[in-house]
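Now for subunit A:
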Amino acid sequence: MPLSAYLIVSAIIFTIGVTGVLIRRNPLIIFMSIELMLNAVNLSFVAISSYLDSADGQMFVFIVLTVAAAEVVVGLAIIVSIFRTRRDIDVDDMNLLRG
Partner candidate 1 sequence: MTGVQISFFVLAVAGVASALGVIIFRNAVHCALSLILTLLFLALFYLQLGAMFIAIVQILIYAGAIMVLFLFVVTMLASEATDTELADRIPWQRWVAGILGLTLVGTLSYLLFTGTSIDSGAKATAANSLSHVVNTQGNTEAFGQALFHGFVFPFEVTSLLIIVAVLGAMVLVRKA
Partner candidate 2 sequence: MYPILSIITFLPLAGGIAILFIPKNQLAAIRWTAFAVAGVNLLQALGLILAYTQANVSSTSSVVSNAPNGTFLFNERLAWIPQVGINYSLGVDGISLLLVALTALLTVVCIAASFRIEQKVKNYMAFMLLLESGIIGVFLSTNLFLFYIFWEVMLIPAYFLVGSWGGERRIYAAFKFVLYTSLGSLIMLAGIIALGYFHQQTSGGTYTLDLATLLNSKLDPTVQLWLCLAFAAAFAVKIPFVPFHSWLPDAYSEAPAAVTAMLAGAMSKTGAYGFLRFCLPLFPSAIHTLSPLFNTLAVVGILYCALLALVQTDLKRLLGYSSISHLGVVMLGMFAFNTQGIEGSVLQMVNHGITIVALFLIVGYIEARTGTRNINDFGGQAKRLPILATVMLIATLSSLGLPGLNNFAGEFLALLGAFRSSALFGVLGTAVVVPAAWYMIRFFLDVMEGPRPTEGPVAALERRGKLPDLRFAEFLTLSPLLLLIFYIGIQPALLTYLMEPSVVNTLQNLGSAFIH
């Protein structure tokens, strides 16, 4: 398979993630969409790494994985803490700050 095939699949999944961020109102799902985007990029990395015969891409994937884990921790913590005071988690409710 040519590299472009993997890249296109990656792009499709990435775009699905992007769209998810835009159309979902539940922050958890938005967050999942972001994870989707990161994973799409990871796919690219692995594919490129393999085609270039270079370790950098896999390193990247590994680091991204860790970062994603940390991000999930913080992100979920934020969501939970907001849930405590607000009792609902529609992101559209968060628009005190605007203008």
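Assume contacts are C-beta pairs under 8 Å (C-beta built on N, C-alpha and C of every residue); 3 or more make two chains touch, one makes a residue touch a chain; residues count from 1.
Selection criteria: all candidates are chains of the complex that A comes from, given by their letters.
Every value quoted in this text rests on a predicted model; they were computed, and no experiment measured them.
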* Out of the numbered options 1 or 2, which touches subunit A in the complex? -> 1
* To do: In the complex, go through subunit A and note every residue touching candidate 1.
  => 1-9, 11-20, 22-26, 28-29, 31-33, 35-36, 39-40, 42-43, 46-47, 49-55, 58-59, 61-63, 65-74, 76-81, 83, 88-90, 92
